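With one protein chain held back, the other chains of the complex are shown just where they sit.
Letters are used for the chains, namely A and B, taken in the order the chains are written, and counting of residues starts over at 1 for each.
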Amino acid sequence: MYPPQFKYLRASNLKEALEIMNSHDDVTVLAGGQSLLPLLKLRMIAPSELLDLNFVNELKYIKYEEEVLKIGAMVTHKNIYENKLIKEFVPVLSETAHNIGDLQIRNRGTIGGSIMEADPHADYLPTLMALDAKVKLKSLNGERVVPVEDFVIGPFQTSIEKGELLTEVIVPKNNYKFLIEKYARRKGDFALALLVLMADLSDNIINDFRIAVGSQDPKPIRLREIEEIVKGKKVEDIDVDNLALKLKERLNPLQDIHGSSEYRKYLTTALFKKMVIKLFEKEIKKEES
Amino acid sequence: MVKINLKVNGKSYTHEVADNLLLIDYIRDVIGLKGTHRGCDTGHCGACTVLMNGEPVKSCQILAAQADGSEITTVEGLEQDGKLSLEQQAFIDNHAVQCGFCTPGFLMMTHYLITNINHEMSDEEIKDYIHGNYCTCTGYKPIINAIKDAQKRYFELKKKDIPK
Partner (left out) sequence: MTVQIGLEKNIGKPLKRIEDYKIVKGQMGYTDDITLPDQYYAAILHSPYAHALIKKVDVSKALQLPGVVIAISGSEVSKLTKPVTSRAAPKSPTSHFIIAADKVRYFGEPVAAVVAKDKYTAEDALSLIEVDYEPLKPIGSIEDALKEDAPLIYPELGTNVIVSDHFEYGNVKDAFDNAYKIVKRRFNAHRYLSGIPLETYVVNAYYNKAEDKLLIYANDQQPGRSIGSISQTLGIPVSKIRLITPPIGGGFGYKLAIWQYEAIIALLSMLVGKPVKWVQSRTENLYGPHRPRGFMDAEIAFSKEGKILGMKLTDYEADGNWPYVAALYSLIKFGNMSGPYKIRNLSFTYFSVATNDPPVVQNSGVGKPFMNFVLERMMDIAAKELGLSKIEIRKVNLIQPNEMPYITPWGEIYESGNFPLTLETALPYYERMQRKKQKLRNEGRYVGVGLSFGIEPGTSNLGYYFLSRPGVPPYDGAGCLAKVEIAPDGSIKVRMNAPEIGTGHVTSLAQAVGDIFGVSAYEVNVEFSFDSEDGYLAYTGTYSNHFNDVCLGAVYVAANKLKDKVLSVASKLVKIDKTNLDVIGGYVVSKREGKQLISIKEIANVLYSRLLDVPEGEEPGLIVTAGYRNPLAKPPNKANFNIQLTHANSIHLCLSEVNPDTWDVKILDYVVMHDVGKQLNPAIVESLAVGSTFAGIAGTLYEEFVFDEQENNLSLTFMDYLVPTAWESIDIKVHSIESPAPNTVFGTKAVGEGGSLTSPAAVVNSVVDALEPFGVELNDMSIKPEKLWKIVMNTDEYKRKFGSV
């Protein structure tokens, strides 16, 4: 119910934050805290030091430069959802942010914190993977940029190195037609099935297609093999059932008391079929089996 | 220990608080305002909802230390000179209260919504905003009615240009 004891550290700017990350051995970053606080209150973790980034205003920005959106790590889900630049240039991210938790949680939770948490159920990950988004990691020694898909390794695990902080999310502009399907028992819960489909269509030809699926073990997946099958084809030549079969083979859903792996595979596949039909406004003739 | 300076319902406070003190416990035990309630351990039920710099947040999900420099509004801050606010009256008039444990959290959400949403909200829209607050007594419908009613009254007031 109450967090265990720890030392609270606060950085008032990025340099201070990086210095602390560099010199302290065992420091846990406190971003939005909407995932961290429950873990503390349930006594599932006992960090010795917490570094609060909420006062580092340098990490709170949304910029659009050269067809790329640059989002500071400490931007909240609410700000992402309401931001005009994001609505205009990468609307799928806006809708993704709106699906997270509830209003109160979205007022505190951050995109950087969410990516760092690397919860395999997280809403952002499939979307960011479908967008080929990247993260910027800074330390006192320099910076590097890593695709989100590579950065998240497994459940609650990223490839961040000691002394590094995730400072920015880099998202290429994308105005494809998109559909997000998130099925959960209640609004705001983690999904039992989470799919993101995006398509660039012109004259019935699919120029580009993206598909990413969340809530998978060990991490969300981007299904490039399916994308390859679809790319360049005419809408009427898409065999939905065949794609669904290929999808099912690749699924490895996480399971819990709300749904077994078997049910989630079925569900994800069933929703995928509906989404493809809707996305391509396709008339699918069902083959009698 | 961390030194914090903040405002609660318009009044300024300075305190030295434990590093791990939760904002909800600061409000309830240090400031002594008991209207904000604890209903769960995981930030689900929303009974602890307060406004932080005008935005609804769950005070059990924030450390007191993180509230340094902020302005907090709790249910006790809604009434004006001892007179019930629009939202408070709307909840009474719409029978949106039974045991009352969830009520302060919903009142804070209502205050936020009516002062920030400029169009008449539908039932579905309201549900989309308030699903982070649980009620296990009312079945929610009377609360949704109360929020609609509160918004209507707020629009009436604004039309008459009466300061809220």
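By our rule, a contact is a pair of C-beta atoms (placed from the backbone, for glycine too) under 8 Å apart; a residue touches a chain by one contact, two chains touch by 3 or more.
Note that this is a predicted model, so its numbers are computed, not measured.
Of the listed residues B:Val8, B:Leu23, B:Leu51 or B:Val75, the one in contact with the hidden chain in the full complex is B:Val75.
Contact with the chain not shown here comes from a single listed residue; of A:Lys187, A:Arg224, A:Arg250 or A:Lys278, that residue is A:Lys187. Touching the missing chain, out of B:Phe91, B:Tyr112 or B:Tyr154, is residue B:Phe91. Contact with the chain not shown here comes from a single listed residue; of B:Leu51, B:Ala67, B:Ile114 or B:Cys135, that residue is B:Cys135. For chain B, the residues touching the absent chain in the complete assembly are 18, 20-21, 28-29, 33-42, 44-45, 47, 74-76, 79, 84, 88-89, 91-93, 95, 97-104, 107, 126-128, 130-144. Taking the complete complex into account, residues 1-5, 38, 42-43, 183, 185-190, 192, 241, 244-245, 248, 256-260, 263, 266-267, 269-271, 273-274, 286-287, 289 of chain A touch the chain not shown.
Please note the rule applied: only the chains that are shown with their structure count from here on.
Separating the CA-averaged centres of chain A and chain B is a span of 30 Å. Residues of chain A touching chain B in their complex: 1-8, 10, 30, 33-34, 37-38, 40-42, 50, 52, 54-55, 78, 101-105, 107-108, 186-188. In the complex of the two chains, the chain B residues touching chain A come out as 2, 18-20, 22, 25, 38, 41-43, 46, 49, 52, 55-58, 60-63, 65-66, 68, 109, 128-133.
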